[in-house]
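The next block holds one structure in the form of structure tokens; read it before the comments.
The other protein chains are all here in position, but one chain of the complex has been omitted.
So, chain A:
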């Protein structure tokens, strides 16, 4: 006979271990960021003032909205958010335009070739992210490969400034995140019923028309998932604007990093994180809905 108590214990354990771990190291940290965003910076270790203090048998709560006011007043922060959203949006669009036909071609390739092509697409993302961004520094710089080639060909006489511009950041984001766009697109496109497309073309639909009316609407789940997988991390990207961007590619991830590491203003860094999260909550929810539909299997 199975011991019912044992089964229940096992269930709680299976649930409890990941639950407690995530509560401790994922949920609780966010509560602390929220708390700290209402604190003020101080020259101390750790460099902020306590929000909750207990003195004379009284619990004192000191909330400081100054950090949020600062974000509103100083146009630098405001611009950084706008620039991040704009650049992430354009780069996501770039990934989609390049990634969709690629995913489509892979999904229509012979079955054996599909695995090889997917492997080829994914392989770069398993090598170092940092090193792949670094590769573009050598290609785009003023005495880099592209400028040298163009000058040798006589197309230009002066090098074009490409490194440390927004253009380089776009290239970097598209390059780094392209595989994450292709994978979910492939997953939906490979399940697409080909007979629908054939039916459309049999009935005289032009291929462009078929694409807009049949292929794209039916692969919307993959489009949304892929776009969110690119857009959300790109908004908070630090490495790419730091290495490839210039003074005008002021992205919020970089600003947060500087506030934290260079200015040691932890409360402002925290409020920057909270506002970023608030801006991203809609895309995150969209992605989550797609992901949990794929993962969950209610018994």
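Going forward, a residue touches a chain if its C-beta (ideal position, glycine included) is under 8 Å from a C-beta of that chain, and two chains touch if they have at least 3 such contacts; residues count from 1.
The rule is simple: contacts and distances are computed from a predicted model.
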### Query
UniProt name of the unshown chain, from "Xanthine dehydrogenase family protein", "Putrescine ABC transporter permease PotI", "Fe-S cluster assembly protein SufD" or "Cbb3-type cytochrome c oxidase subunit"?
"Putrescine ABC transporter permease PotI"
### Summary
Where A:38, A:77 or A:257 are the choices, the one touching the absent chain is A:257
### Message
Just to verify: which one of A:70, A:90 or A:139 makes contact with the chain not shown?
### Response
A:139
### Message
Tell me which stretches of chain A touch the chain missing from the display.
### Response
2, 6-7, 10-11, 14-15, 17-19, 21-23, 25-30, 32-33, 36, 46, 98-99, 101-102, 104-106, 108, 115-117, 119-121, 123-124, 126-132, 134-139, 141, 143-145, 148, 175, 178-179, 207-208, 211, 228-229, 232-233, 235-239, 242-243, 253, 256-257, 260-261, 266, 269-270, 273, 276-277, 280, 283-284, 287-288, 291-292, 294-299
